[in-house]
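Got a structure for you, written out below as structure tokens; questions coming shortly.
Removed from the display is one protein chain of the complex; every other protein chain stays in position.
Chain IDs A, B and C follow the sequence of writing; residue 1 opens each chain.
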Amino acid sequence: MKQLRYGMVGGGPGAFIGDVHRKTIRIDNLALLSAGCFSRDAEKSRSFGKELGLPSERVYTDFAMMAKEEAKRKDGIQFVVCVTPNVSHYEVCKAFLAEGISVVCDKPLTWTIEQSEALVALAKKKDLLFGVTYTYSGYPAVKQMRHMVESGALGAIKFVNGEYPQGWLAAPIDEESKLAPWRMDPKVAGISNCLGDIGSHIENLVATVTGLKIESVCARLDRIVEGRTLDDNASVMVEYKGGAKGLYWSSQIAQGNDNALRIRIYGEKGGLEWSQEDPDHFTFTPNAGPQQKWSRGRDEFCEEAQKYSRIPAGHPEGLFEAFANIYKSFILALGKKLSGEALQSSDIDFPTVEMGLDGVVFINKCVESNDKGSVWVTL
Amino acid sequence: MKQLRYGMVGGGPGAFIGDVHRKTIRIDNLALLSAGCFSRDAEKSRSFGKELGLPSERVYTDFAMMAKEEAKRKDGIQFVVCVTPNVSHYEVCKAFLAEGISVVCDKPLTWTIEQSEALVALAKKKDLLFGVTYTYSGYPAVKQMRHMVESGALGAIKFVNGEYPQGWLAAPIDEESKLAPWRMDPKVAGISNCLGDIGSHIENLVATVTGLKIESVCARLDRIVEGRTLDDNASVMVEYKGGAKGLYWSSQIAQGNDNALRIRIYGEKGGLEWSQEDPDHFTFTPNAGPQQKWSRGRDEFCEEAQKYSRIPAGHPEGLFEAFANIYKSFILALGKKLSGEALQSSDIDFPTVEMGLDGVVFINKCVESNDKGSVWVTL
Amino acid sequence: MKQLRYGMVGGGPGAFIGDVHRKTIRIDNLALLSAGCFSRDAEKSRSFGKELGLPSERVYTDFAMMAKEEAKRKDGIQFVVCVTPNVSHYEVCKAFLAEGISVVCDKPLTWTIEQSEALVALAKKKDLLFGVTYTYSGYPAVKQMRHMVESGALGAIKFVNGEYPQGWLAAPIDEESKLAPWRMDPKVAGISNCLGDIGSHIENLVATVTGLKIESVCARLDRIVEGRTLDDNASVMVEYKGGAKGLYWSSQIAQGNDNALRIRIYGEKGGLEWSQEDPDHFTFTPNAGPQQKWSRGRDEFCEEAQKYSRIPAGHPEGLFEAFANIYKSFILALGKKLSGEALQSSDIDFPTVEMGLDGVVFINKCVESNDKGSVWVTL
Partner (left out) sequence: MKQLRYGMVGGGPGAFIGDVHRKTIRIDNLALLSAGCFSRDAEKSRSFGKELGLPSERVYTDFAMMAKEEAKRKDGIQFVVCVTPNVSHYEVCKAFLAEGISVVCDKPLTWTIEQSEALVALAKKKDLLFGVTYTYSGYPAVKQMRHMVESGALGAIKFVNGEYPQGWLAAPIDEESKLAPWRMDPKVAGISNCLGDIGSHIENLVATVTGLKIESVCARLDRIVEGRTLDDNASVMVEYKGGAKGLYWSSQIAQGNDNALRIRIYGEKGGLEWSQEDPDHFTFTPNAGPQQKWSRGRDEFCEEAQKYSRIPAGHPEGLFEAFANIYKSFILALGKKLSGEALQSSDIDFPTVEMGLDGVVFINKCVESNDKGSVWVTL
């Protein structure tokens, strides 16, 4: 396949996550950065674009103009990566979709449910691909677990325990006020900090592996460290359509945890457990027989998980590789589509805009539950 | 100290837990089995008592008569161990307390809150010692963690995550009907199976380590395997007096877990984590600096934890030793009391009847919450 | 079976290991302490025996007299437990064997090969049982691994890695001179400290699980901390009869390890790994398929391992229980023998005097190898 061309909105000098997107796309090199709008500050955007090797005419300071101009070019970008602050995801994505350009956007997709619904509808109407970078879904072990659930190795799923404890906000931050602007100020961060930022990864990961749809939630969002205006700890009881149950916990005050996303999935025939900090392994325990430790790259892995392994078992793959897998799947699907081939459902092996919408609904409904006194709210 | 004399009610031939009580008392040998009422079947009780080396006149078939007769003897028992099915704990304990005999009883203490309150009142009125065998509180690591909380190493406790997953009831049991009589029949097992049997250990363990008192709960009790009449999985959101929060999960359908009781405690200054399946170790992570792995028997352990270590670090101590520690503390306190010495609060280093009551309140209020639709209920 | 009667030589007030023997025998209560020679100091022995509840006429100050007197009594002891310093094992064991009394002795059995050979011959001639308390062989997981090797699950064993690192002697001991008398003084500790004390456990554990016999060794014994007169670290390359190879490492200066005995066994069809600090579990990895984590008490365990489990999976059993298992097997075999029944080879499920001899040969040959410049020495 020929390398595709992509553009980026956001991700200017010093922006952590924009750099990660560029680095991880380069690993497989299936797409080339060809245009960008890295900052609203014209000088910043221009000099950064130059540093990245872009011709000056393809470095923009206005994302709307970028969408328009790139759509006109014969060698225009084939997809855009949106890594702006959450608050502007909606406008950016809408602008590119409107011009017929496919999109990859950071999560959470938007602030409001309505905005996400609009993006889902627009992407569908325009027949464009739209990926949302729920990073952790890219790990081969996650794909293997999904395969085991789909193929019936666990029977019907009955209970899920998802947790995502971090400890980095356990103590008051010296510059809590500085941290605030985008973490703790509702005008920037939206309606939730902890649940919105990391709790939503649990929601997506469980949905990815099990396919379960949430029916209702009972949520408690805590502001543990005094003075915080948004949650730094969150507990959610979940009911899924069809009767399965779940329990989610996310936290930024759980000292002793770096980034300890973990899911445990229990079905009629056995249980699965996976921890993001040891991403190459998971355990599967059937109802009869000893616990099994599965290891990425060993022969047991199915083809659809194995194809994302770049190195043999025991040679650790990390977050960058998971990220690169999302792009690999997205770009290969887009390339196929652009070449006129029909996409199979198995080609869409990345988190979609519909999943992005599900995440936004989850966050909003949990906040609603909490605000009403931690009562049950139907999605 | 001279060996004390104890009696046992329940724990006849084939009874698992009665045998554990006798074995673990023998480890330190601070008390000698001197009387028993092992079964309502006279022949069974007699032959079993003989096997245990008891003189026939001290083997009873009626616990009330045993209480009366032993109270009269000069060499009568100084405490009784009650290991009957939960349903009869109340009557047995009451009978011995009434005769002035101290008691050790299995958990949960009773079915109803009123019964437990009555036992608390009676023990107090009679000035007797009353221990409840919440096994896991006996581990030296638990005592060390309690010390660290008490001494302020964690600052104020803010959030607690307690879980107790097991997998042995994940599949329908062949003789589900056989299992029922004491597991799943409300007439025998009481109002809860999973939460009552193992969830209550979380409640006690958290209380032991942190001293936190529960103010309200929001609980969901699930019957995951079809046809069960009582819960086999339970989630509880907890609010403590003073503002701390908690989240408890217990399960018997979590395949891949044998007996994985675990608590994680987060305070202003750091976090603790302990797993019952690796009882000699826990981690402490201060807000600054790397995570610390503490190991029973090493010099870091405080005196009040160290005194329960029987063998050096790295030589595993297990459940029997934890059990023996409860008896060690109970018997030493009782011996001191019987010898006329005044007890210090530090002498009462075992789960008390008041803790037994707290456990019964917790179970009852969780069931109430669940029955009302998983709403918040104040304790 | 009726409780047997046993005596003890050594294990007086303050003696750690003697107390462990008594405690662990009491767990199953299959034998009753009936006589003892706890100290050469008559007063000490007498008062300690009284404390243990022995009649004064059965408390001795001379082990030879004890052997003679007990052999004469109708209710004399049926076996003796020798827990004296290593230097006197030989004389004590010989005295009791000579009087027809079975023996359990601590390891290492004796100092010299000749002494051990003499005990093997005498036990055989007198047709007596003789157990050596290599503690770690008592764990149910060890018995399960032995079963898996015997039943061919691993195919022929090809390579073994055994290690036993401890860290407690990493720093010079303040009272290194005090420690010396029995640790570091060749007149008391014998020819080796680290290899003799803990390295010998590797040798026994590997022999127990695999049945392999050592043909030759190349050993290096290090005195890492300056001023030590005996080894505190030891490496041994091993060749087994039949062509398998091994590598053993024991250390007391490996800071970060409490008591980390571990064996890894590799056969044609798969590998086993077990760590003493997590004694209830081991892993088995067949050549095809994922790694399996076996857990004591689960249904996969074979009958001959399962019978030593006292509590369900996930309820930790520790060193005391392993110790008790050695006594359980020894006492049941002795009871059967004394009742006139013929013993099956499966009844001898404890480390024998022949294994004790193997251990002494191993230690002596390793020291010889080291003294010659770490060259190969045939056993």
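We adopt the following convention: a contact is a pair of C-beta atoms (placed from the backbone, for glycine too) under 8 Å apart; a residue touches a chain by one contact, two chains touch by 3 or more.
Predicted, not measured: the structure shown is a model, and the values here were computed from it.
Participant: Could you tell which one of A:E57, A:E114, A:E277 or A:E341 touches the chain left off the display?
Facilitator: Considering the complete complex, A:E277 is the one touching the chain left out.
Participant: Just one of A:R228, A:R298 or A:K365 touches the chain that is missing; which is it?
Facilitator: Among A:R228, A:R298 or A:K365, only A:R298 touches the chain that is not shown.
Participant: Can you work out which residue in C:K44, C:K68, C:K126 or C:K158 touches the chain that's missing from view?
Facilitator: Checking each option in C:K44, C:K68, C:K126 or C:K158, the one touching the absent chain turns out to be C:K158.
Participant: State which residues belonging to chain C touch the missing partner chain.
Facilitator: Against the missing chain, chain C presents residues 158-159, 161, 163, 165, 167, 170-171, 218, 220, 222, 224, 233, 235, 237, 245, 247, 249, 251, 253-257, 264, 266, 268-273, 283-287, 291, 373-376.
Participant: With the missing chain put back, which residues of chain B would touch it? List them for me.
Facilitator: 283-284, 288-295, 298-300
Participant: Tell me, which residues in chain A touch the chain that this view leaves out?
Facilitator: Residues touching the hidden chain, for chain A, are 20, 23, 26-29, 166, 168, 257-260, 276-280, 295, 297-298, 310-321.
The definition used in the following text is that only the chains that are shown with their structure count from here on.
Participant: From the centre of chain B, which chain's CA centre is farthest?
Facilitator: A
Participant: Most central chain by CA mean?
Facilitator: Of all chains shown, the one whose C-alpha centre lies nearest the global C-alpha mean is B.
Participant: Approximately how many whole Å separate the CA-defined centres of chain A and chain B?
Facilitator: 44
Participant: CA centre of chain B versus CA centre of chain C: separation in Å?
Facilitator: Centre-to-centre distance between chain B and chain C: 35 Å.
Participant: Please list all residues of chain C that touch 2 or more other chains.
Facilitator: As it turns out, chain C has residues touching two or more other chains at 295, 298.
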